[in-house]
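Missing here is one protein chain; the remaining ones are kept as they sit in the complex.
On to subunit A.
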Amino acid sequence: MKNRLGDLERAVMDVLWERTEPMTVREVGRALADRDLAHTTVMTVLDRLAKKGVVTRTREGRAWRYRPAASREAYVSELMHDALGQTGDRDAALAAFVRSMSGAEAELLRRLLAENHGESDRSRM
């Protein structure tokens, strides 16, 4: 059940990201017609997304219109910033393989590897 919900949330977000204008529950349901979702299901999913803060809604007449709170790219870079330890105060939550480093450091690393490579080649001969 939980996986199905996650799956739906993702599908709904994909629909919202694809359109530029805010959508009603009915419109979202229609865009996902191949899934044959009940109106209430779509509403529940949109409600959950709104609670998570990734979707905002505005009233228009009798219907709510939903839109993504930020673009997909914005979320991806937020995650990347978290991961690379660039957002201060978030340490210990995630452990990145390598935190971001300066160009000079990277250069130093390349040289080190090249040197070592040369040595091991020589020792093999």
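By definition in this document, a residue touches a chain if its C-beta (ideal position, glycine included) is under 8 Å from a C-beta of that chain, and two chains touch if they have at least 3 such contacts; residues count from 1.
Everything that follows uses one rule, which is that contacts and distances are computed from a predicted model.
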For this session: Pick, from "Peptidase M48 Ste24p", "Phosphoribosylformylglycinamidine synthase subunit PurL", "Cell division protein FtsX" or "Insulinase family protein", the protein name that UniProt gives for the chain of this complex that is not shown.
Result: "Peptidase M48 Ste24p"
For this session: Based on the whole complex, identify which of A:Arg19, A:His39 or A:Arg72 touches the chain you can't see.
Result: A:Arg72
Problem set entry | Options A:Arg26, A:His39 or A:His81, residue touching the unrepresented chain | A:His81
For this session: For the chain that's not shown, point to the residue among A:Met13, A:Leu32 or A:Leu46 touching it.
Result: A:Met13
Seminar exercise, completed: On subunit A, the omitted chain is touched by residues 6, 9-10, 13, 52, 54, 72, 75-103, 105-106, 108-110, 112-113, 116
